[in-house]
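Every protein chain but one is kept in place in this view of the complex.
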Amino acid sequence: MSGNTFGRLFRVTTAGESHGPGNVCIVDGCPAGIELSEADLQPDLDRRRPGQSKLTTQRDEPDSPKILSGVFEGKTTGTPIAIVIPNRDQRSADYSDIKDKYRPGHADYTFDAKFGFRDYRGGGRSSARETNVRVAAGAIAKKILRQWHGITVVGYVKQVGDVIADIPEPEKITLEQVEASPVRCPDPRKAAAMIELIERVRKEQDSIGGVGEVVATNVPPGWGEPVFDKLKADLGKAMFSLPAVLGVEYGIGFGCATMRGTQNNDVFESVKDGDKQHVATTTNRHGGMLGGISSGMPIVMRCAVKPTSSLSQPQRTVTRDGEPTTISTKGRHDPCLLPRFVPMAEAMMALVLVDHGLLHRSRQSPR
Amino acid sequence: MSGNTFGRLFRVTTAGESHGPGNVCIVDGCPAGIELSEADLQPDLDRRRPGQSKLTTQRDEPDSPKILSGVFEGKTTGTPIAIVIPNRDQRSADYSDIKDKYRPGHADYTFDAKFGFRDYRGGGRSSARETNVRVAAGAIAKKILRQWHGITVVGYVKQVGDVIADIPEPEKITLEQVEASPVRCPDPRKAAAMIELIERVRKEQDSIGGVGEVVATNVPPGWGEPVFDKLKADLGKAMFSLPAVLGVEYGIGFGCATMRGTQNNDVFESVKDGDKQHVATTTNRHGGMLGGISSGMPIVMRCAVKPTSSLSQPQRTVTRDGEPTTISTKGRHDPCLLPRFVPMAEAMMALVLVDHGLLHRSRQSPR
Amino acid sequence: MSGNTFGRLFRVTTAGESHGPGNVCIVDGCPAGIELSEADLQPDLDRRRPGQSKLTTQRDEPDSPKILSGVFEGKTTGTPIAIVIPNRDQRSADYSDIKDKYRPGHADYTFDAKFGFRDYRGGGRSSARETNVRVAAGAIAKKILRQWHGITVVGYVKQVGDVIADIPEPEKITLEQVEASPVRCPDPRKAAAMIELIERVRKEQDSIGGVGEVVATNVPPGWGEPVFDKLKADLGKAMFSLPAVLGVEYGIGFGCATMRGTQNNDVFESVKDGDKQHVATTTNRHGGMLGGISSGMPIVMRCAVKPTSSLSQPQRTVTRDGEPTTISTKGRHDPCLLPRFVPMAEAMMALVLVDHGLLHRSRQSPR
Partner (left out) sequence: MSGNTFGRLFRVTTAGESHGPGNVCIVDGCPAGIELSEADLQPDLDRRRPGQSKLTTQRDEPDSPKILSGVFEGKTTGTPIAIVIPNRDQRSADYSDIKDKYRPGHADYTFDAKFGFRDYRGGGRSSARETNVRVAAGAIAKKILRQWHGITVVGYVKQVGDVIADIPEPEKITLEQVEASPVRCPDPRKAAAMIELIERVRKEQDSIGGVGEVVATNVPPGWGEPVFDKLKADLGKAMFSLPAVLGVEYGIGFGCATMRGTQNNDVFESVKDGDKQHVATTTNRHGGMLGGISSGMPIVMRCAVKPTSSLSQPQRTVTRDGEPTTISTKGRHDPCLLPRFVPMAEAMMALVLVDHGLLHRSRQSPR
């Protein structure tokens, strides 16, 4: 309702700014009895953190989470889990240069228009720094999905500039394949080209956009609510809530515009599963959701991520008083957001799925 | 929470199936004192209704709404507005043919997996028939946006198959221009090509996809909430909640993937507005939202809509028991969903905007 | 959020005024597969309807519900259930007498202050007529509670004026015992005294207050959420949402103010249940909830209901312009609200319980 809570039954509420003491989240609705410690959160935080490779910003923010509540004797209690991630790298910077200017592509102007003033220290609440607690919450969600349903959520970089990875079977990509490259692209040949492109762009004091792809396997059929809270609608909202995302698609996506129905429809078939059989489709242009409800096929989504707005070369803009001026952002920014986008997108997909899993279960007969 | 309510302060709850007595919505949170009657709802319902042109299905559903509450002496009272749209064309059809088969591309299988059985009469709740009450609610939202803020929401068909309209200034398109063509494309030359394509596809017993574009002008800067309830996130969810939408983008959209930051950032400038001046951008690749909050520039979104799944030619599928079979849907379906998609997308954008307008206002000092 | 929706997973949204075409509710989140027809709703509606005995208003409103959606082949589909109850007795009355006056004890003035004008026809939305759809929704909730959990919800009149029923074991009262008397008091001796008192009050053109008691048996231990959404908090809200309720208590209630801890604490014991044993308390001063969560003991609540505000004798008041005047309400009002209050309170308790039952289930491991 007020913009900083996500989910219904598995609910994440966040707070914090880029240059305050730290970021906080409260995960409410986590089932009791799940083994949990800070060590469960660290791996994904390390994938999201700045300074992890030459492809990302060189700021050093180790992102060490501290669980303040909701865990007792190593297990979740069913009560809210508060997580704090202190901000370590709060440089006592001199912001007088950007204090009264609107950075192009950033939320400086829109926050000012909304609230009447803004926290000019590194974007304040509009900084992508807030996503670290989302990633921490997502790590909890992933754990439940894996333990309760065998669901895996894996993301990777599909495209950087005009370099497009060739991933014929998205559902087969593993975390290990993704992490094998600093650009998080599991197509090794294209990964090399992406790295080269990013390096070139960085040297030119510029930035470059791209596309991330996220895949969930083993989602049971039947998750998602008809009409407004379709799984595709909630996943779409989740992805668009991430900074810099300008487009979201699933399955064939925008490619459907030029398709005929006879080409596009995925045909149902019956698949043997040991003794049992279940319904599947022979192809997955529908991206794992029909009528907005999971079909049992892999869920496949893509997000378009714009080039980093902060540039070290000067850009034209105006001051708060409307006077023309120029601005250049001091170093330390990612020339391409995609490698660090991957764990954020995975986290958001996991949060949506765990919530829908609880919703689905709630209405099943206890008898 | 249960999937059939949309919005926070301006809240729409819907019910109804394609072959039940009718569809119902309750609009809760509408401000008091707005002049309202059924006549305000009819025009957009007529734009959405089947049978309006040769390009759409020939089913005859006049969609005559009846307001049951919330209006007194011609004005809204501030209490909930219940609207019922009876289903007129409930053919006593013989569904034995499709009762136990899953139609490809439809939600038959996923509903069955979710609920344990399905209403096989024309898709039941998963039919696009449910959108008629959304359009009625959207008409109320549009009226408030226009009266209170001067906001206009206009949609049109941007692409059908490989025919792409040329719309250099989306914010200048008027309702009249859109309605001038049965395909709802305001580029007359491309409209003709789209119509020709749709006619050809229909004759081939096939269907075709496309892209719709929706534009809101005069949205004040500052609407939208930071982090999860970004305006772009809520608009994204709204669009993805519509049937057949496989992709959503705003501004430059997926085109950002190949852009450099220097190319993509929209530069701020100061614009004279009579005596006053305000901040604007010289270009609108950001589609009217920065940090997910409105910038005062036109909001421009696009939705990819898949080709109609129902085809009159036979398709392969399975029965509920997993037996291979074929299915063909008896006539009367839109060969292309786009012309009727336009009013639905406008309605969803209007619902999101009016809700955020109320949210924004709620926190402004009364002093 | 906008005042006309209740519940989270089992969600009821209502609309309608006393003198409009009818009242509407949409029940969203009802599990699929529950047998349901209008006949399930009628008995409780008949208990709530006006004109059922000499003790109630003589208006004749048969309250015949019509289910418009969400039921197919006799069972709920899992999609929203829309129910309409037409208003039959819309007298084309002359309201010029009360149009510009504020009736004491009613919401005329507060609605006017809130919305800037009011529907003066019989109270509009503030009329207790809106509760008929709550009772219909509650009947569905009761059915699920009974079938899934063996829970029974029974209410009765505990007090009218200074006549207080003697109900030593609230959990043993049956619907039959309640319905045996038109005043819905299962203590036959006190029921007679209540009837006599109500008759006397009516003749004196006056009204009288009272207390209703509602009891739920077989609620499993563990329902309710810690902190804000305690079961007692949600039940408290539910009861206070009913018209004319000025006080709510459970268990020993206000009687706890004069108790010592040694007297008030209910002692735990172990109870044999066939082969099994479970924990119970030897007494039930805690009214079935500890820490706001159900204990497995009967849930017992009481509501104080004020005397009917509408009186046929003249009362002093002011006009909309602030001029002193008098007002008298034309006949046909209940001299005592309690007998018809009983099914309303039962419905609200059932709605809260079914919602918490679904919430509780949602977080239990599927393994």
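When the chains are written out, they are named A, B and C in that same order, and each has its own residue count from 1.
Methods note: contacts are C-beta pairs under 8 Å (C-beta built on N, C-alpha and C of every residue); 3 or more make two chains touch, one makes a residue touch a chain.
Predicted model, so just to flag it, every value in this text is computed and none were measured.
Among C:29, C:122, C:138 or C:210, only C:210 touches the chain that is left out of the view.
Screening B:65, B:226 or B:339 against the full complex identifies B:226 as the residue touching the chain left out. The chain not shown here touches chain A at positions 1-5, 8-11, 13-17, 20-24, 26, 28-29, 32-33, 66, 68-70, 72, 75, 77-82, 84, 114-119, 121, 124-125.
Within the complete assembly, residues 1, 8-9, 29, 31-33, 78-79, 148-149, 226, 358-359, 361-367 of chain B touch the chain that is not shown. Panel shows chain C; residues 1-6, 8, 14, 102, 104-107, 109-111, 113-115, 125-126, 130, 159-162, 201, 206-211, 220-230, 232-241, 243, 245-270, 277-279, 281, 286-287, 289-296, 304-311, 313, 315-318, 322-324, 360 of it touch the chain omitted from the view.
Methods note: only the chains that are shown with their structure count from here on.
For chain A, the chain with the farthest CA centroid is C.
Taking each chain's centre as the mean of its C-alpha atoms, chain A lies 26 Å from chain B. Those residues of chain A in touch with two or more other chains are numbered 1, 8, 226.
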